[in-house]
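A single protein chain has been removed from this complex, and every other one stays in its place.
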Amino acid sequence: MKKYNTPLLDDLEKGPWPSFVTEMKKAGKKNEMANDAVGHLEKCYSTKKGYWKHGGIVGVLGYGGGVIGRYSELGEEFPGVAHFHTVRLNQPSGWFYTSKVLREICDIWDKYGSGLTNVHGSTGDLVLLGCRTEALEPLFAEYSSRGWDLGGSGSDMRTPSCCVGPGRCEWANYNTLEACYQITQEFQDELHRPMFAYKSKIKFAGCACDCVASAARADFSVIGTWKGDIKIDQKEVKNYANKMDINAEIVDMCPTKCMSYNGKELKINNSECNRCMHCITRMTKALRPSGERGVTICMGSKAPIVVGSLLSWVIVPFMKMEPPYTEFKAFVRKCWEWWDDNAKPRERIGEVIEAKGMRSFLEAIGVPPQPQQIREPRKDPFIFYTDEDIARFKAKEAEEKKTGKYKF
Amino acid sequence: MKKYNTPLLDDLEKGPWPSFVTEMKKAGKKNEMANDAVGHLEKCYSTKKGYWKHGGIVGVLGYGGGVIGRYSELGEEFPGVAHFHTVRLNQPSGWFYTSKVLREICDIWDKYGSGLTNVHGSTGDLVLLGCRTEALEPLFAEYSSRGWDLGGSGSDMRTPSCCVGPGRCEWANYNTLEACYQITQEFQDELHRPMFAYKSKIKFAGCACDCVASAARADFSVIGTWKGDIKIDQKEVKNYANKMDINAEIVDMCPTKCMSYNGKELKINNSECNRCMHCITRMTKALRPSGERGVTICMGSKAPIVVGSLLSWVIVPFMKMEPPYTEFKAFVRKCWEWWDDNAKPRERIGEVIEAKGMRSFLEAIGVPPQPQQIREPRKDPFIFYTDEDIARFKAKEAEEKKTGKYKF
Amino acid sequence: MALPQRKTDIGPPHYKQFLPPVIQKNYGDWKYHEVLTPGSMVHVAESGDKLWTVRMASPRILSTDTIREICALAEKYCDGYLRFTSRNNVEFLVSDEKKVAPLMKELKDQKRTVGGIGPMISNVVHTQGWVHCHSACTDASGLVKSMMDELHDYFTTKELPNKVRLAVACCVNMCGAVHCSDIAIVAVHTKMPEINHDNFKNMCEMPTVIGACPTRAISPDPAKKSVKINPDKCMYCGNCFTVCPPISIKNPERDGVAIVVGGKVSSLRSNPKFSKLVIPYISNEPPRWPKVVAAVKHIVDVYAKNAKKHERVGEWIERIGWERFFSLTGIDFTFQSIDDFTFMRDTMRTASTFKW
Partner (left out) sequence: MALPQRKTDIGPPHYKQFLPPVIQKNYGDWKYHEVLTPGSMVHVAESGDKLWTVRMASPRILSTDTIREICALAEKYCDGYLRFTSRNNVEFLVSDEKKVAPLMKELKDQKRTVGGIGPMISNVVHTQGWVHCHSACTDASGLVKSMMDELHDYFTTKELPNKVRLAVACCVNMCGAVHCSDIAIVAVHTKMPEINHDNFKNMCEMPTVIGACPTRAISPDPAKKSVKINPDKCMYCGNCFTVCPPISIKNPERDGVAIVVGGKVSSLRSNPKFSKLVIPYISNEPPRWPKVVAAVKHIVDVYAKNAKKHERVGEWIERIGWERFFSLTGIDFTFQSIDDFTFMRDTMRTASTFKW
């Protein structure tokens, strides 16, 4: 194996934080590709420049997604990275593993690839970092026969992901792990065979903490919530009072100012609570949501290309979210259908909603306008009306004339 | 004189609020034009439709602005309003009058026009409502010989206006009346001879109360402010405490939360005060700004056409504002010059700033970037750099390497 | 009679000559003021001198005779000194305390409307309407008169949590203050303009017409030597009609008004705010626009009942949330209230934290 002189990277083996360089070298000790990846990276560090070429289209038979093709401009100098594709394995819901299956994954990867991984990629996949085109088919055969499938890439549904939810969290308002699993299964075709205008991501978070960053990084951000009061255990409140300043830390920080605490009793005006989770997370033993559970579906978030980042917008304020998730599945299909009909190439659904107008989207998917969807109403007077709108307004006025009572 | 049957308008003579219909009829009793204006308006009311034609260009010799040409489609039916132009007289600063001059204004108007006025128009002019083209020259001769000039219209500087300021207000941070007067005088040519791409408005408000709505309705919003502490008269604070809940009404409503009141003493952390004026206006006997006085110049506000309304943006956080206003005059000229170089027809200066970018504008007028100009920094990574910018950043880094101290 | 010699570019007369002596003496040296009644206040100078102001509503359209009556009052009580406010009210500037009560009495006897000072509804900033503007889709003065007949208590006697600034604009040009008012009315067209193609080529400049459209709804129609309008993009602003007479947009059955709320201009407590659309359409019903009046009254009442002292309408709504504003007022939430224009993305809600 070539021995590379890597003074710059070596520096990154020092210090308390675990070192990715150490990992690369560790893989490099047994694996030519990983070894060359180290040399290749040192070259980048010393010249302050990357040498990867534009990706090519590679993949496994019958699939369009799941593999990112990657070639180096310096294939002669570093033959081990001349081909250096990544394979995205669809992680299990909540990134739960047993050592047994992880070892199996490692064994197969050592056999066909660089021995380097990303656990995990930022969409959530278990990313296998670097293999040659000819390795793809056997690798896929081995993984799939053992129950592992590929994740998404390209213009498809991307690998859904979810927070740990009911697996280990007291605040989960729905079964994020099961929802993620069933939705991923439902849309296998959409995941594996890119047929959209661009990528489409779904993330499931059990509550407004949003531990899977769905609000910022998913075309569908499925966020658990509830309809009901926050139940208060006043005894536990007293315990908290011994270790924190409840007024300063909780009451004053409540965004809706719907709480009060007189040193003895904590009160919440639940009808004005917006369920932000602040008080609950800071006093988890004392405060618990109650009542009906479900999700708020927000849509459209994405990174800044082309006209700036988007955060997801509230589309469905409340939906029940229970197996077999029929309503949610139908909802997603309707959204994709409209997107498909309206998107230009490389337009995410949020961008299309913005371009075509929220009304056109909501009407297509059959969701009524609700003030919960907006932060504030429009500020300009450039208002569209259909003939039917005006007819409806006029009919209402006629009705009012009869009853003598206005309905604004 | 024709007698019109005006049942709809008659209804608007009832009720406690002073009636514009009564005014129109009152003028109509002596004046054929006003009388026809009443009949003409009744027609609008009964058909729910206006009948004014698109304005034509009319005016007085040597001026391009100050008169709005107006003709009715129904000139035959209502000959008194066949021509019905308005004349904008430039009001005195602060809309101060003596009865003597007001009577003079009325007498001349009765002689040449409809006897109807708007005191005042929403830009601030004293608007004379309805006369014929041939009346314009004599009317102008009479007014101007008695010291009254026309205001603006069309693509010119519009008639500046100002709040009552030091004339009757304890909070004026500069002489709004004098500034308005001197600036109006300075730019007579720009006021009377449209030569811009579109209108340009200047409004002077003595403090953040903004009693002349400059922030919303002026290309230049000149808002008085101060640099110094709010002086507190604790004795007066006590008096206020007898009639109000100082914590609820003042301390809790302070946007920067820089105040505290313990039932005895009111305290302000002046360095964190943003000079919003809330506390001062509610406790005027107890609280007074002190220190240096001047203005914040904000720019660009306007009505919604073409892409939505604008509120004025902070351009110059602080400028001294004292006669002869040399700095301010030079500033306005610089802004207009840049606007002139860059505007498409019918583009207000705020729109041009938006289109060309704030940097291009600030560099042209020689104002440095300051965090006071923004509500928040940019959110996208689509950042422009000039070669000089990068050279400057690199030079700083080189310097830092030498000193061993970073300057971020 | 020969005309006097005209002068040009003399500008307005200097205001100083119109200031009463007490102002001239105490100019810039005011110490504080006190609101005495909703129609009167006193300003006290550092010198101890005092100036009383009595404020009277004006319909803004004034006949010269009424102006002369106002002058007569000013002469009787204020040595002829008076001013108008930025919202078109009349202010009598009284230097002699003894004259304040008699002035108030005479105003009352003359059935004048006195008030507007303090946390009240003051006069309505408005526009020309059918009285004078070609662009109007309604009459502003009539709307103002109808509203203020209903709301005049809030001018003369009844306090609100804070000032409530009303405005009316007769078209989307929004001359005046609609875009930043607590509660305001803007008149709207609701149907696409019609084009008289025969006149087009003689009377209009094609590029100007195309350029006038904010939504790029207009494109050339070469066959007709005219233009055509895309019905999916036109939002009836009337800009094309303004620059091209053969385009007509007025429609008595369809023109109507919309109600916007929550704007402000001052920077007290919170930054200036734009008004937002809450009621998208009410038919034009001259002479009294009863539904418009009822809607405005209703919003004022809900505000009066729910806002904290000193909260402006917009500040109150932002505290409780727009969803709560709609539920408290019972106003229908329609598609029209969802922004579909340039700044839509900043008006959508980006969190699951809202109230049911």
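The first chain written gets the first letter, and so on, giving A, B and C; residue counts start at 1 in each chain.
In this section, a residue touches a chain if its C-beta (ideal position, glycine included) is under 8 Å from a C-beta of that chain, and two chains touch if they have at least 3 such contacts.
Here the structure is a predicted model, which means the values were calculated and not measured.
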Neighbouring shown chains of the undisplayed chain, as defined at the top:
A, B, C
The one residue from A:Cys211, A:Ala241 or A:Ile365 touching the chain left out of view is A:Cys211
Footprint of the hidden chain on subunit C, which residues?
267, 271-272, 343, 345-346, 349-353
By the contact definition given up top, give the residues of subunit A that touch the hidden chain.
8-9, 11-12, 14-24, 26-27, 30, 34, 37, 41, 44-50, 52-55, 62-63, 70, 84, 86, 90-103, 105-107, 109-110, 115-120, 122, 124, 129-130, 137-138, 140-142, 144-149, 161, 163-164, 166-170, 172, 175, 177, 181, 184-185, 188-189, 191-192, 208-217, 248-249, 253-255, 276-278, 281-282, 284-285, 303-309, 311, 346, 375
On subunit B, where is the contact patch with the chain that was removed from view?
208, 215, 223, 225, 227, 255-257, 271-276, 296, 298, 310-314, 317, 354, 357-359, 362-363, 369-385, 389-390, 393-394, 397, 400, 406-408
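Simple rule for what comes next: only the chains that are shown with their structure count from here on.
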Using only Cα atoms to place each chain's centre, name the chain farthest from subunit B.
A
Report the inter-chain centroid distance for subunit A and subunit C in whole angstrom, where each centroid is the mean of the CA atoms.
47
Could you grab the centroid distance between subunit B and subunit C? Build each centroid from C-alpha atoms only and quote it in angstrom.
14
Spell out, as numbers or ranges, the residues of subunit B touching 2 or more other chains.
304, 307-309
For subunit C, residues that touch 2 or more chains besides their own:
172, 174, 179, 214, 237, 274, 341, 343
